[in-house]
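Following this message is one structure expressed as structure tokens.
Note that one protein chain of the assembly has been removed; the remaining protein chains are unaltered in position.
Lettered A and B in written order, each chain numbered from 1.
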Amino acid sequence: MAITPPSERIWWRQPIAKIELIWIVVAFLWGLTMFFMMIYWHGAGEQNLSNEAYKIKPQRFAEHAQKMIDEYQVGEEAGFPVVHPPPGSDVYLIARLWQWWPILELEKDQSYRLHMSSMDWQHGFSLQPININVQVHPGYDMVVTVKPDKAGEFGVVCNEFCGIGHHTMVGKIYVVE
Amino acid sequence: MPDNNNTGEEQSPDPDREQIPLMQRVLDNPFLLLVLGIAMPTVLYIIWGIIEITQIPIAD
Partner (left out) sequence: MSKLFDYRTCPTTGLRVDRAAEKLIKANAVAAVVFLAIGGFFGLTVALTRWPAVHFLPADWFYLALTAHGFDVLLVWIIFFEMAVLYFASAILLNSRLAGPKWAWAGFALMLSGALITNVVVLQGQSSVMFTSYVPMMAEPPFYLGIILFAVGALIGCGVFFGTLVIAKREKTYEGSIPLVTFGALTAAIIAVFTIASGAIILIPTFLWSIGLVGHIDPLVYKTIWWAMGHSSQQINVAAHVAVWYAIAAMVFGAKPLSEKVSRMAFLMYILFLQLASAHHMLVEPGISSEWKIFNTSYAMYLAVLGSMVHGMTVPGSIEAAQRARGLTKGMFEWLRKAPWGNPAFAGMFMSLVFFGFIGGISGVVMGTEQINLIMHNTLYVPGHFHGTVVAGTTLAFMAITYILVPLIFRRELVMKKVARWQPYVFGIGVAGISIFMMGAGTLGVARRHWDMTFADAVLPFDYPSAAYLMMGLNGIFAIMAALGGVMYVVVVVGSVFFGKKLAEDEKPEYPEVPPESAAVSHYGSAETLKIPGTAFLVGIFFVAFVLYYFVNWKYLSEIWPLS
């Protein structure tokens, strides 16, 4: 029994039943498949993180963002600047208690280098209803190249707990044709 | 590691009895397993991970 020592002194040489052996081989090959699937997707898939990131002081990141806002602001909504940066450019999104700043307006099927960083605690960038989720740290500038392929209005929810106002932290991204 | 030399005394006095296979002796050695079980994640997860983080470049 499993609660008593093995009955054979040398149990290592006991043969393994065929059915067990088959399952071990199947499970091992399935593991390899899943492992190489991740590598394969880096080559063939379109949804990968580049892992490009920089250490940055929060004030410095805020300066970059402010420069973008000053240059490309096209409107205002509920106190948030709406910014329409040129396709292909570096776009900055500030996470802070409890805002995603500013509102971005992107063009469909164009690429942007989206920078995200926090001014204070950790936040979670959660783009809805598409459901893209990445972690946003203070002191780190994470760069993700995004290519919106659907036009519309998208919510940015914070999904990392960031204090008592966490549930009010909602931002917006517009994708226009 | 007090346990490594215990394998000697495990050999039965009866000379006909087979020696215990190496892999069984490894699995019977809790302290060897403890060392392996700590070393693997410490090196592969923690140390490698911290090296990755320290290599993140500083923005201008």
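By our rule, a contact is a pair of C-beta atoms (placed from the backbone, for glycine too) under 8 Å apart; a residue touches a chain by one contact, two chains touch by 3 or more.
In this text, all values refer to a predicted model and were calculated from it rather than measured experimentally.
> Per the definition of touch given earlier, which of A:57, A:84 or A:166 contacts the omitted chain?
Within the whole complex, the residue contacting the unshown chain is A:166.
> Residue-wise, where is chain B in contact with the chain that is not depicted?
Residue positions of chain B that touch the missing chain: 2-3, 6, 24, 27-28, 30-31, 33-34, 36-38, 40-42, 44-46, 48-50, 52-53, 56.
> Touching residues of chain A against the unshown chain: what are they?
Touch set of chain A with respect to the missing chain: 1-9, 11-12, 14-20, 23-24, 26-28, 30-32, 34-35, 37-39, 41-42, 45-54, 77-80, 99, 103, 120-122, 124, 126-135, 137-142, 144-150, 155, 157-164, 166-172.
Rule of thumb we're sticking to: only the chains that are shown with their structure count from here on.
> For chain A and chain B, what's the span in angstrom between their mean Cα positions?
36
> For chain B, which residues count as touching chain A in their complex?
17-18, 20-21, 23-24, 56-59
> Residue numbers of chain A touching chain B in their complex, please.
The contact residues of chain A facing chain B are 9-13, 53-56, 60-61, 140-141.
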